[in-house]
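What follows is a structure written as structure tokens; I'll ask about it next.
For this depiction, one protein chain was excluded, whereas all remaining protein chains were kept in their positions.
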Amino acid sequence: MANNHLTGIGSESKQLATWYLTVAAILFGAQLLFGLVAAIQYVMPGFLFEILDFSIARMLHINALVVWMVFAMFGSVYWLLPDETGIETIGIKVGKLLFWVFTAAIVVVVLVFLFVQVGPADETTIWFITEGREYIEAPRWADIGIVVVVLGFVFNLYATGMKGNRSGIVTVIMADMLAFAGIYLAGMFFTDNITVDQYWWWWVIHLWVEATWEVYVGALAAYGLITMIGAHRKVVEMWLWIEVAMLFGSGILGMGHHYFWIGTPEYWWEIGALFSALEPLPLVAMFIHVLYDWGKTQGAQEALGKKTSVINNKPAFTWFVLNAFGNFLGAGVWGFFHTMPQVNLYTHGTQFTSAHGHLAFFGAYATILIGMMYLAVQGTNGIKVLRSTKTSIWAVSMIAGGVLGMTVALTLAGYVQVLVSRAQMGATWAGYFDGQSGMWFSQAMDWRLLMGFVTFLGFLLLAKDLLTTGKNPVHER
Amino acid sequence: MTNKSVWSDSRFWQRSASWVTGFAAILLIWLTFDTSAQISMGTDSDLQNGVTKRVPGPTVINYKITYEMSTKRGHEVPVIGEKEKFFGRDDYSEEEAGELLHLGKLGSQAKNCMDCHTLLGNGGYYAPDLTKAWLDPAWGPEGSLQAMTGKNTKEEAMAEFLQHPSQYPTHARMMPNLGITAKEAKGLVAFLKHLSSIDTNGFPRNFGKIQGAIHGK
Partner (left out) sequence: MFEPMVDVVPSFFAWLNQGPLTLTIFLHTVIILPMIWIYKQEKKRLENEK
């Protein structure tokens, strides 16, 4: 049990972290709400037709997802930076100012998405309404704003990392965040050539979620193991370097699996297939690593005759373990399902991708970032051991169960789409709707909606727990 | 006591991680140069001289496009054939065709097409894939979609649909009215025709070859 960095009181960096994490949690709620709208539209196509169409609901769903994760990632860095470096974050005033700029920009973008929705086919739309490129629809003015904010964040990180104690975890985050910021620039231009467009678009999307974000999660897990169960830093950091080697080694060229069908040359079949087939390996490694360290520290404590748990933050650790498993299952297994070109020829652009997307984003990122929210609750309230509550257990069970249920439903829908629309009907307009009208497909969509509601209820419980558990007397102070 | 193993040494893994990451990144950049050269848009003279480009020039709208099995490559590829009228003309200059394509590509983004449809298989899964939409038999002379709009050519039918989508429902799930003007619709159809001419390594498989095998159709 072991650490001296529990308290967040008095650290401006940690205060800023709580701001970022709070906005992240609100955006998470918004993501789920718009997801529900889109899910209802699959079941009842007339719902909000020509008021808040599927395209807009889905756009808000996936953009809120990306933005809340970026917010939570920034927040988590501001949270762990003083612990790791031993000093207050440098330039924190700038960091706080940029937080308000970022939040204000996001609000404006969301309002424009909601109420303006689409624009005429000219450059003004691209600059001020939407860029219309999945996941990064934010108009160009916002792109430039985001770059400024991210540069400020990277400055905070680098200045602090170079002045304070630069641990292995901080080193990895520094390198990773620079790549994370730089890659965004690849998604900011317009071209008439859609193949070139998608080529670079994947540089942002893939190199974020299958490379830099994964490495970031590795670093967060390392930090969590040290703070929550007192794992040995040397062991944890060695694992972290192994994970970096495996994640970047497979993930960077694994990008090839997005270049099978967009007009790019045939050699990407091979590069994409084999490198991305290795992508689950580091995720297995992370899973083993988390559970192994847990067992090891617990065993060491029991050898000393102490029967108590080594975990000083039960809900956060639950989410971290769920991350280790969910990352492997959602990103690893569900990704591997359809990463071979022979399979992907039929699954590309079907609900299969959607199933993978849901479980992977949840398993790999949402889980660990929610865990960080619990660490912040513990820190800001000066709690020594944060226990699970009934609400926290219900929240995690309903959210995890709901997302898993949605994933299974979407996977089944994907099967129908692959078999009927693609294999049997050859992917035409008529073939598409034949697949969509099948009983298996429509029932799967009913289940997806139901599971979406379960997830949303779980979110409400999570919000309640995050807001109230800090004052709950059950915790050890 | 034996020496500490290199395998449990943090520095070994740190250096390995740097090497692997750096080399993979350099390979990716090299591959990007190689690929960029292959996916740059072709020109009008390429089309006239029969030079095959993965992404043909915009004047491909002057030609008939089909999707045929290539025995050499083991999958279907777009084949650019003889001249074909597009909105009554088959002599669009490189500049005119380029402008149409530019308008259409901008339109595809300004209207958030990719949040319901997939283009090259990427986007939303709420509506049909548009990669080879131009080649869909339903838009052709005998096709149900063309008949539904009451137009006589594929391009006019598609343009009509795009301007008034909710007048022509094809399913309970309809396309909403996105305020697409006649000019924008023309650009979007040019964009879709050009899209269908891109060599996608055989995606989607068997497109339009099977005229219905289920539901007794």
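Worth a mention:
Every chain is named by a letter (A and B) in the order it is written, and numbering of its residues begins at 1.
The rule is short, and it goes like this: contacts are C-beta pairs under 8 Å (C-beta built on N, C-alpha and C of every residue); 3 or more make two chains touch, one makes a residue touch a chain.
Not measured: the values here are computed from a predicted model.
Just so you know, the chain we are not showing touches A, B across the whole complex.
Where chain B meets the missing chain, the touching residues are 3-4, 6, 9, 11-12, 15-16, 19-20, 23-24, 27, 31, 34, 38, 52, 54, 72-74, 199. Residues 249, 253, 265-267, 270-271, 273-275 of chain A touch the missing chain (whole complex, contact as defined above).
Keep in mind that, in the parts below, only the chains that are shown with their structure count from here on.
For the pair chain A and chain B, the distance between C-alpha centroids works out to 29 Å. For chain A in complex with chain B, the residues that touch the partner chain are 38, 41-42, 45-46, 49-50, 53-56, 58-59, 117-123, 125-126, 129-134, 137, 168, 190-199, 201, 234, 237-238, 241-242, 244-245, 248-249, 252-253, 255, 259-266, 268-269, 271, 345-346, 348-351, 353-354, 417, 420, 422-434, 436-437.
Residue ranges of chain B in contact with chain A, taken from their complex: 8-10, 13-14, 16-17, 20-21, 24-25, 27-28, 31-32, 34-36, 38-41, 54-55, 58, 98, 101-116, 118-129, 131-133, 136-139, 144-145, 166, 170-174, 176-179, 181, 184, 187-188, 195, 198-210, 212-215.
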